[in-house]
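Removed from the display is one protein chain of the complex; every other protein chain stays in position.
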Amino acid sequence: MENIIQITKNDIVNEGKKLLDAGAKFVTAVCNDLDEKLEVTYFFSANRGVDLTCLRYTVGKDEEVPSLTGTTLSTLLIENEMKELFGLKVKDLAIDYGGHLMLAHDSPTTPMLKPKKAEAESKGEI
Amino acid sequence: MMRQLILLIATIVVAPFIGGLLFGIDRRITARLQGRFGPPILQPFYDFLKLIGKERIAVSRLQFVWIYAYLVFMVGSLLCLVFQSDFLILVFLLGFAGVSLVLAGFSTKSPYSHFGANRELLQIMAYEPVLLLLAIGIYAQNGTFLISEIFNQSRPLIFSLWPLFIAVLYVLTIKMRKSPFDIATSHHAHQEIVKGVITEFSGPYYALYQLAEWYEIVLVLGIVALFWTNPLWVGILIALAAFLLELLIDNIAARMTAPWMVRLSWTVGLILGVLNIAYIYFTKGVS
Amino acid sequence: MALMLPTILRNFFGGPATRMYPVQVREPFENARGHVTFNDDKCFLCGLCATKCPSEAISIDKEKRLLTFYPARCIVCEVCALACPGDAIDMVFKWRAPFYHKPVEVHESRGKRPRTPM
Partner (left out) sequence: MATRTTVPFGPQHPVLPEPVQLRITYEDEKVVEVVPVIGYGQRGIEKACELNEYNKNIYLCERVCGICSYQHSESVVLATEQLWPLDIPPRTKFLRTIWAEMARTHSHLLWLGLFADAFGYESMFLQFWRIREKVLDILEQTAGHRVIQSVNVVGGVRRDIDEAQKKTVIDTLNVVRRESDDLVNVLINDYTVKSRTVGVGVMTKAQAMALGCVGPTLRGSGVSEDARLTKYSAYGELNYEPIVETAGDCYARMKVRARELFQAIDLQMEALSKLPEGEIAIKVKGGPPANETVARTEAPRGELYYYAKGNGTRHLERMKIRTPTFANLPAVLILLPGCQLADVPVNIHSLDPCISCTER
């Protein structure tokens, strides 16, 4: 995969805005569970959708991250989804579904985290 | 007197059979126009019998009062036609029936029912003036509102009232709940308001509503047939042709919006009616 | 509005395009995938179908020489039929009644593993 730009979590709003102002379109965001940390990648497409640019940052699991919804509403659903499925702590969402966009009231929380990770966490707590 | 009693009972018993059969034919022809087989012609009766046997659940007590009212007014209106009494009374009874249906819609809490009732009101607003103008047209022509006088005239009404006949065809479309005017409720208005004014009707009450619809179709086609009463079979043929025309129109038009319907009915329908009556008075005044 | 008129008139006089279904049944196409059937005489319980099945509709008990098939789980993907080395699985296109209870088919395999390696 080409065009991965590593940034820090605080730059995401500025960098994203820069890309959007240059005529790019937000595509989606992907969250990956690296054992200790979460890796978040924002995809933007430009040049009639042919070129793909990725903004990637890595954060700890309990760190808060800024939201792009202040800049563009198109990230609304995916940021809510990442918040629910991975427990990514996104702050300042334009519409916060409160963890019930995808999940119901009695669903498991953060189901997309890797199981071995969850085990390790529970062992650490004991 | 005896003859009248027989006629009364015959009307009440026979009219729903004709109406149900017409609905069956309607479904069959519509299916064929769309390239399907369609249900058996007697399907409306099967539906009716099944609905009658269902559990009685009224969403509100008032609802079934209004549904009975709708049925009774509709039968009364039809009797007006069969006994050749006053056309004006017929129109007002039909209006009462319509309002009863609206109130039945309003008597439940469902928002779809309310939207449907609102639209039904708009429909009444759209077709009632045309029917009133027809009454005035008949009066202008014959000097009386009595339907029996129409039968006494040898010259069919359609010759002098043809613009009103076109307007009445609009009414027929609205009353048959066909595209482009199937806005308040129809067999398939599900996209916007589910079933509209009859969303909350169920079981035997829905069956009563269907019964009233059967009376209604006979009544409305009867009004169309009034345009050629001597001999009556020509009028009936005209009515059946109008019925088939509605089926065609239903299949070549999308559903329009309520404001569009009111606009069309008030401009074209009313202008045609008013010009028609003005012309009659004008020619009568001169002669 | 009149633009639609030729089409619906053609429909009216041309007869329905639909079929009277239970009376008239269309023959399945030659290439169409159908329901899975097992030939117990050929099956030698190699287990390839069970490992490749995406919906875990087949389970194999090698000791009792049993193959258990759960038709309600089957997604008719043809993977097992293609994977089978002994030609013991066929796809037969035949109408099947809807299930009221989830059935379980148990097959006793009698096939012999061929000497020559596959």
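Order of writing sets the chain letters: A, B and C. Residues in each chain are counted from 1.
Assume a contact is a pair of C-beta atoms (placed from the backbone, for glycine too) under 8 Å apart; a residue touches a chain by one contact, two chains touch by 3 or more.
Note that the structure is a prediction, hence the values are computed from the model and not measured.
Novice: Give me the visible chains that the unshown chain touches, in label order.
Specialist: A, B, C
Novice: For a quick check of understanding: of B:Gly137, B:Pro156 or B:Pro180, which residue touches the chain that isn't displayed?
Specialist: B:Pro180
Novice: Among A:Lys9, A:Lys25 or A:Lys89, single out the residue that touches the unshown chain.
Specialist: Going through A:Lys9, A:Lys25 or A:Lys89 one by one, A:Lys25 is the residue touching the chain not shown.
Novice: Of the residues listed, C:Ile8, C:Val36, C:Ala50 or C:Cys84, which one is in contact with the missing chain?
Specialist: Among C:Ile8, C:Val36, C:Ala50 or C:Cys84, only C:Ile8 touches the chain that is not shown.
Novice: Pick out the residues on chain C that sit against the missing chain.
Specialist: 1, 3-4, 6-8, 11, 17, 29-33, 52, 54-55, 75-79, 82
Novice: Residue-wise, where is chain B in contact with the chain that is not depicted?
Specialist: The list for chain B reads 30, 33-36, 111-112, 114-115, 118, 179-180, 182-183, 186, 188-194, 250-258, 260.
Novice: Applying the definition given at the start, please give the residues of chain A touching the unseen chain.
Specialist: 1, 20, 23, 25-28, 30, 32-33, 41, 43, 45, 48-50, 52, 72-78, 95, 97, 100-104, 111-112
We adopt the following convention: only the chains that are shown with their structure count from here on.
Novice: When you draw the chains as points and link the ones that touch, which shape shows up: line, ring, star, complete, or other?
Specialist: The chain contacts form none of line, ring, star or complete graph.
Novice: So, what's the distance in Å between the C-alpha centres of chain B and chain A?
Specialist: About 60 Å separates the centre of chain A from that of chain B.
Novice: Between chain B and chain C, what is the gap in Å from one C-alpha centre to the other?
Specialist: Spacing between the chain centres: roughly 53 Å.
Novice: Under the touch definition given earlier, write down the residues of chain B that touch chain C in their complex.
Specialist: These residues of chain B touch chain C: 29, 31-37, 248-249, 251-253.
Novice: Using the touch definition up top, name the residues of chain C that touch chain B in the complex.
Specialist: Chain C reaches chain B through residues 1-5, 8-9, 11-12, 14, 16-18, 20.
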